[in-house]
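Showing just some of the chains, left in place.
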Amino acid sequence: MTPLRVTVWGEHRHECSDEDVPRIYPDGMHATIAEGVRAHLGDGAAVRTATLDEPEHGLTDEVLAGTDVLTWWGHAAHDEVGDEIVERVHRHVLSGMGLIVLHSGHFSKIFKRLMGTTCSLRWRKDGDRELVWTVNPSHPIAAGVPHPIALGEQEMYGEFFDIPAPDELVFVSSYTGGEVFRSGATFRRGHGKIFYFGPGDQAYPVYHHDDVRRVIANAVSWARPAAADRVLPEARRTDPVDTDR
Amino acid sequence: MTPLRVTVWGEHRHECSDEDVPRIYPDGMHATIAEGVRAHLGDGAAVRTATLDEPEHGLTDEVLAGTDVLTWWGHAAHDEVGDEIVERVHRHVLSGMGLIVLHSGHFSKIFKRLMGTTCSLRWRKDGDRELVWTVNPSHPIAAGVPHPIALGEQEMYGEFFDIPAPDELVFVSSYTGGEVFRSGATFRRGHGKIFYFGPGDQAYPVYHHDDVRRVIANAVSWARPAAADRVLPEARRTDPVDTDR
């Protein structure tokens, strides 16, 4: 089987400006995420990375046309992502490209564009323990992960999370402070498949956690396009179906 | 508007045999639940009760035919509910009667019959605090309740809860022990509407809690039949639609 073409997109700012983040992610968070996908999918995936400060954020039309599944992590610089690039990614998703949105990517322009809602939530950065529970055990994204996944320290993300009701709810998390969060959710939009996954913050080594990596790899596999061609749904006038001709 | 005809069904065994339960529910849990519905719906509802040890468990065909919404609490004696009565309730639900299943009713014959799954879950009776979070704020069942509802002591019910994916997920709970639970969920089956609500155990005074009562009353209103007639869906041969005649 042809390897799945995966592009891991990272904002790559905290790793350059914050004091502690480079210790956790010396090559950037995107490098660690990419490594996790490679570790789990092996020859089944050809993984590259792209970051905000590259020309066109590393997301030219050519790159996207050659990407089966895009993963997205951003936080401090959502506003610096160009509207034209957002429209381009949007068009590719509706045309069939898979999209995995990670953690603070909930507030990215592309996720808000696709959801149509504010995507707001409660939060607290206070080292809560997060427990990620599977509520959809037959879903391929949950294959092979413990119940629950325990993350010793994480940023709290809590309800109400202003997203459309997911097509499939896969994970629900709890936090030390008592909050809950729909932390694993699928959405189909146009010809594309989208997965949002809550865990992951620049201040904690979450993307080194093997169960988190497995979920991301599972999600990448799940989000592969159903068709080889990328086609944007378009309005068109059609004649009555004539099966007698 | 004609009052909604509500029947509150209770197993009514713990109140007779356990030591502490009668102190919490001296007239039976069903009496307290009925009182809560009356308190919130007022003249909008005509509420009666029925219990396991009445003839036909108080659920004759006549009673069910005169019931718009039935609420169900059972625990210790699920097996004593007659199969014929279960089939009767099932038929009435599919024909349009609303059904509210409470707490340990998850293991009742009627709920398992309607869900088609084991309806099993994790549990622990250890006085966990339960927090009930709204994940569907525009749903009428969540109208007027705090976010979260805090229940000081409750039995823990945790995932994986083996139910079909709810049509609408309204509440998700967390517990002191770190578990989560889809504690408010709607299901449509046939012409009937069903709501499962997690809170409520014979050992804790949960049905005296006004927010819990409000949720149950909201659910009763929501589950009212859409049509006046009760009709069981049936297979039938039909001719092509002829709109020219």
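Observations on the model:
Chains: A and B, in written order; residue numbering restarts at 1 for each.
Everything below uses one rule, namely that a contact is a pair of C-beta atoms (placed from the backbone, for glycine too) under 8 Å apart; a residue touches a chain by one contact, two chains touch by 3 or more.
In this text, all values refer to a predicted model and were calculated from it rather than measured experimentally.
The total count of identical chains across the complete complex in this file is 4, with 2 shown in place.
Methods note: only the chains that are shown with their structure count from here on.
Taking each chain's centre as the average of its CA atoms, chain A and chain B sit 37 Å apart. If you check the complex, the residues on chain A that touch chain B are 129, 131, 133-137, 147-148, 158-161, 165, 168-169, 172-175, 178-180, 182.
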